[in-house]
Every structure is written in C-alpha cells, then in structure tokens.
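Before we start, here is the structure in question, set down as structure tokens.
Left out: one protein chain. Kept in place: all the others.
A and B are the chain letters, set down in written order, and residue numbers restart from 1 in every chain.
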Amino acid sequence: MFKYSFQWNQALKALPQMLDGALVTMQIALLSMAIGLVVAIILTLFRLSGSRLLRGFAVAWVEIARNTPALFQIYMAHFGLGSFGIHLSPFTSLLAGIAFNNAGYLAENFRGALKAIPDTQARAGRSLGMTSLQAFRLIVVPQMLRIAFLPITNQMVWAILMTSLGVTVGMNTDLAGVTQALNARTFRTFEFFALAAVIYYLIAKVVTLAARLIASRLFRY
Amino acid sequence: MFDTSLSWGDIVFLAQGAGMTLAVTAVSVIAGTILGIFCGVIRVQLGPYWSIPLTFVLDIFRSVPLLIQLVLANAFQSIAKLGWPPFTTSCVVLSLYTAAYCTEIVRGGIDAVPLTTRRAGRSLGLSWWQDMRFIVAPLATRVSLPSWIGLTLGVMKDSALVLWLGLIELLRASQILVTRLQEPLFILLICGAIYFLISFPIARLGGYLEKRWSPND
C-alpha cells in the first residue's frame, strides 16, 4: 500500500528550526491572551455599565467574536483593514485576530462567572463597612477568578491552536509557518507536519498541566 | 451607499461558497455525532480506566490544530494512494474532530443521569438496552443538547479551514472576490454577516434551551 519511503531524519534535522517556531507560537498566544484578558475586563465593565452605547459595543464585540470563524477575524485584520489603507503584517494581523477572539470569549466567561456569585456576597461585604469597590475587589473578583480559571486556560489552549491559522495570511515564523516553509522546500509534507502536530500536542498538554498545578495551588477551597 | 462592482454572479458565487460550508458541516456533524455517541457510550461502559486509550486518541484531535490535521490527512491520503478528493478528506477530518468533542458531551450527558434513576429502571426489569433507550437517552439528551448545538456551530466556523485544501467554501469564495474586486472590507463584511446569520439564531436557541432545561430551576 505504501510505496512511499518516510524520511523522518530530514524532519528531525529541522527540529531546532521548528522549536524556534514554537517559541514564536507561544509568544503570540501569550500576547494575545494578555491583550484578550485586559480587553475582556473592559468589555465586562462596559456590559455592567449604565450606558447603552457601551453595553451595545461590548455585546456586539462578544457576539461577532463568537459567531464568526477565527480565520475570518484574522482575514478582517489582514485584508479587511486594507480598505482603510491599513496594511498589517502577518504577525500583527494574526495577533489582532486572536486577541479579538480571546476577548470576546473571555468576556462571555466573565459574565457567566459574575452571574454565578450571589449578590448576597457583595452585600455581606458592604454590611461590614466595605465600599462597593472594596467588596468587588476583595470578595467578588477572587471568587470570579476561580470560576473563570478553567475557561481561561481552555482559551489559552485555543489561542495556541489558533496561531496555526497565521500561515494562511503568510505568517512564516511561527510553528505552522516554519513547517509550511520547510514543506514548500522539500515536499516532505507528512513528516514535517506530523512533527509539528507532536509539538503542538505537547505544548497544549504542558499548558493544561501547568494550569492545573497553578489552580490547585491557588484555589484551596 | 456603497459604490461596488459586486455583481449578481458574484453573490451567487458567495452563496455557493456558503452551500459548501453547510455541506461540509452537515456531513461532518452527522458522521461525527454518530461516531461520538458510539465512543461516548463505550467510554461510559468501560469506565475511565479502561477507556484511557480511546480517550487519549480522541484527545489528540482536540489538542492539535485543525489546520495541521487537515494537511496531515491530505498528505496521508496521497501517500496511501487513496485518491480522496479534498471534500472527502475535509469531511473525514472534521468528522473525527467532531466525534472527539461529541464523545465528551455524550459522556457528560450520561454521567449526569443519576445512578439511582438508572437503578430504578433496571430494578423494574428493563434490559441494559431498554434502560439506555428509555431512561438514559432522553435525560442525557436534555443535558447534552445545548453543548451539542455549540459544537455544531463550532464545526461550522472551523470548516472555514478546509479552504487550505482548495475547497471553495464561504470564506475562500469571499477571498477570491476580494482579490478580484479589491473591495476587501465590503466583501468580508458580507461574508461575516452570512456566518453570523447562520450562527447567531442557533446559538441563541442553544442558550435558551440551556436556561430552560437547567436542572436547578
């Protein structure tokens, strides 16, 4: 059935190059998560605010992020903004697209987490003389973080997987991009991409495990 | 409002792309769900320990980027001289991808049926199959349906990646028009709106069902 001779050596020789790519992948994922978390917090505050405009803006962001493909969001950054004369590099458009996606999903998670904390908790804090800000910061937010922690780590794994989409807009320094460049030179598609798959898998598992470890340290109740 | 050179033919082209998106999604979700139910029941029957190999394999589909899976599958079918067209390859990969998630949903649904309820069924003399069919399935479906709807929408959105294998689905169709007409924002907005129109109502339905069927109210 297989008239094909696998050449794993060639792929393994490229391993250092691919690991460099994996570093870029992690860098984009972490950056996009950092941006996403900050924006998600802002969107959550917008949603809680009294202003209809701010609430509408936040809802629109969340719904677009959740109801269109991540690849579409990256295309919007890469091609769509061209209509305004803005031409982002593959790196920037990939980062922007993933950060947009992260922010939307995380904001939705935060909203759910907030809803899960009964308002009697904040009230109990208020009755001890805390300001509403204190009650929010000292009582609501820590509990919210625990509820949102698992979704946040899931989103982190998603972000790592999403970075592979950069190759479709010409990204060539992350793991998928490096792999594709090697593939274009050697046509050893299966070997290179199989190796990439293993690296992605290991990264995802390490991140998940690390998150579990952190969670067990952080949340002992 | 827009001064556009988008023609009727182009809109039909986009619609065909959307049709491709829906076709790939439908085939994958149906096949993936059947496989997922099968694997989910096996997982529950074997228990967490004996199903470790199955869990491990399915987990790979959730931990490796879908794009890489598609490329790998395509390379594999060409190496193995299977002669699959891109549509087949795409559907096979997306079905396995769906099945991997669906298995977890099914397992969660079955686990949510209290053991006492199942015992009650069995103690009335129902067979394993009858218990599954008349007690477990209806209850588990209720628990699982919202997540399953979410999964379906996820697959619909992720199906955009099959453009990498050369299938002209909605996003690829838009990209072709963008290249030709040089109106990226306008065309991508139409594309996004189509995705949104397919996804949003179904997502809302899922949210509604989740609220209505949540066990504690």
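Heads up, the rule we're going with is that a residue touches a chain if its C-beta (ideal position, glycine included) is under 8 Å from a C-beta of that chain, and two chains touch if they have at least 3 such contacts.
Note that in this section contacts and distances are computed from a predicted model.
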item	value
Chain not present in the shown complex, as UniProt names it (candidates "Oxidoreductase", "Xanthine dehydrogenase family protein subunit M", "Amino acid ABC transporter ATP-binding protein" or "Thioredoxin reductase")	"Amino acid ABC transporter ATP-binding protein"
Shown chains touched by the chain that is not drawn here	A
Contact residue for the chain not shown (choose from A:S5, A:S51 or A:T120)	A:T120
From A:L19, A:I86, A:L138 or A:A184, residue that would touch the chain that is not displayed	A:L138
Contact footprint on chain A, counting only the chain that is left out	120-121, 123-131, 134, 138-139, 142-143, 146, 219-221
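By definition in this document, only the chains that are shown with their structure count from here on.
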item	value
Distance from chain B to chain A - Cα centre to Cα centre, in angstrom	20
For the chain A and chain B complex, residues of the former touching the latter	1-4, 63-64, 66-72, 75-76, 79-84, 157, 161-165, 167-168, 176, 179, 189-190, 193-194, 196-197, 200-201, 204-205
Complex interface listing, chain B residues touching chain A	60, 63-69, 71-72, 74-76, 79-81, 153, 157-158, 160-161, 163-164, 171, 174-175, 178, 183-186, 188-189, 191-192, 195-196, 199-200, 203
